[in-house]
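Encoded as structure tokens, the structure appears first; notes follow it.
Some chains have been omitted; the remaining ones sit where they do in the full complex.
By letter and in written order, the chains are A and B; residue numbering begins at 1 in each of them.
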Amino acid sequence: MKTPLYPIDIALREDLGAGDLTSEFFVAPNLRAHARIVANEAAIIAGAETAAEVFRRVDPATQVRIVAGDGTAVNPRDNVIEFDGTARALLTAERVALNFLQRLSGIATLTRKFVEAAASDHARIIDTRKTTPGLRALEKAAVIAGGGANHRFGLFDMVLVKDNHLAACAGWRDFANAIRRARGERPGVQIEVEADNLEQVRELLQIDGIDVILLDNMKPAQIREAVALGKGKTKFEASGGVTLKNIRQIAASGVDFISIGALTHSARAIDLSLEFTHVGA
Amino acid sequence: MKTPLYPIDIALREDLGAGDLTSEFFVAPNLRAHARIVANEAAIIAGAETAAEVFRRVDPATQVRIVAGDGTAVNPRDNVIEFDGTARALLTAERVALNFLQRLSGIATLTRKFVEAAASDHARIIDTRKTTPGLRALEKAAVIAGGGANHRFGLFDMVLVKDNHLAACAGWRDFANAIRRARGERPGVQIEVEADNLEQVRELLQIDGIDVILLDNMKPAQIREAVALGKGKTKFEASGGVTLKNIRQIAASGVDFISIGALTHSARAIDLSLEFTHVGA
């Protein structure tokens, strides 16, 4: 029950509609085949179990063997998943399975690059809520496969007060009361507040009950200064404008988390393809 | 009924779960706000109606005005959508709406670049089935917003015989029979067949009932030759390895369609944000 299954069903319904016309006319129903999904470039795999499940949904009798599970680094021509089933079922499932696997592996691969570029034992590379509508759980698992960690899953499992929320509060006293009430009614939930400059950081450090301060779009020097101010009292997350070039400097600032929207909203799909290795009775 | 609505519901459920904790504690329920979605870079907009609908779903009383509809080119600081509603509803809807709008505008913007690079009155830039699971209809509309055209919507509305299908046929006679049967049972459906080299193109040109030949991963010179062979008898689609650099040459070959998977599987999200312009009673 770990993989949320509804995206698979939706994707299959979207692609199949009233049936796979081509297989119906061009592929004999009982023709069997061996096939494999193979990498056409170096990548970190994510979504292997989801892709495997797509094939099982189309035909529960298909034999599926995952060769390179989530988090595995593959090289060009490496096998990722191997199949044995009817040619029809394999061809019908192919595109939907690859759509999941290529996208999720793209996220894992990009995450790995950021993790390696950060080169930090302390700072964790984390995702955001800037995920593809409908695929959040899968994409967050892909970030972990790439060596990153997960920020909140949604609006429901963490408090994150941003500038627009602050604008909606009637002053700091009102804000501090809200923090207290949130702490009281939802004691197990982490509270994070965004700061846009050092002045706001100082203000926030005087209020009890804040677990993490989000340093939004600050320069590495400012981030270093903010961390110095609050070290030990609260944790810090850096966010905004993080690239493979500047992440090492940001990580070196002592920040606890670096969140990167691009991990999920702008990763490039990995080139993977399904190849038949044997067709026939 | 044109926009398929289920992705909106799924995305909202995924993000909201048991509720928006932050707004609940930090934003008074009746506080009203004006806000706008603004572009932070030049782009072609797509998904404006979907983003607008996200806000209406969260609170049907929210006033939403689309300033830059699908297909519109925007510049940095241009308004895309304007809102008037409770601050809570706007904050709760923000991320999900932007997740749609940024991704879909990314697709439209990339499509426009390919269309302009092709610089052809004849060759149409078309998408593929390499779309995000669950978002196909929206992404295909984004391709049109960018000036492209749509290939088939799924396995159900067109026959597209690829190499793996051919491998599953017992020879050309078997294949020609299948074409005939497809034509007979589904006369309104277009039939396209993939060719990997000129020899296959010649073979296919001798079989009746093929509407389009897909030239897979061929060089521009080969494409030109293929088109010369079959002009008037069938249409041609070029596919594989198309870039902003080589598309002009491919378009000039006389091909009818150029399909590009990257339009939907690897577009970068456009930078858009929600700004409050007024908060208060």
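Here, a residue touches a chain if its C-beta (ideal position, glycine included) is under 8 Å from a C-beta of that chain, and two chains touch if they have at least 3 such contacts.
None of the values given here were measured: they were computed from a predicted structure.
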Overall copies of the shared sequence [whole complex; 2 in view]: 6
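We adopt the following convention: only the chains that are shown with their structure count from here on.
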Distance from the mean Cα position of chain B to that of chain A, given in whole angstrom: 22
Chain A to chain B touching residues, read off their complex: 6-8, 10-11, 14-23, 25-28, 31, 33, 87, 91-92, 94-96, 98-100, 102-103, 106, 129-137, 153-162, 164-169, 175, 178-179, 181-182, 185-186, 189, 261-262, 265-266, 268-269, 274, 276, 279
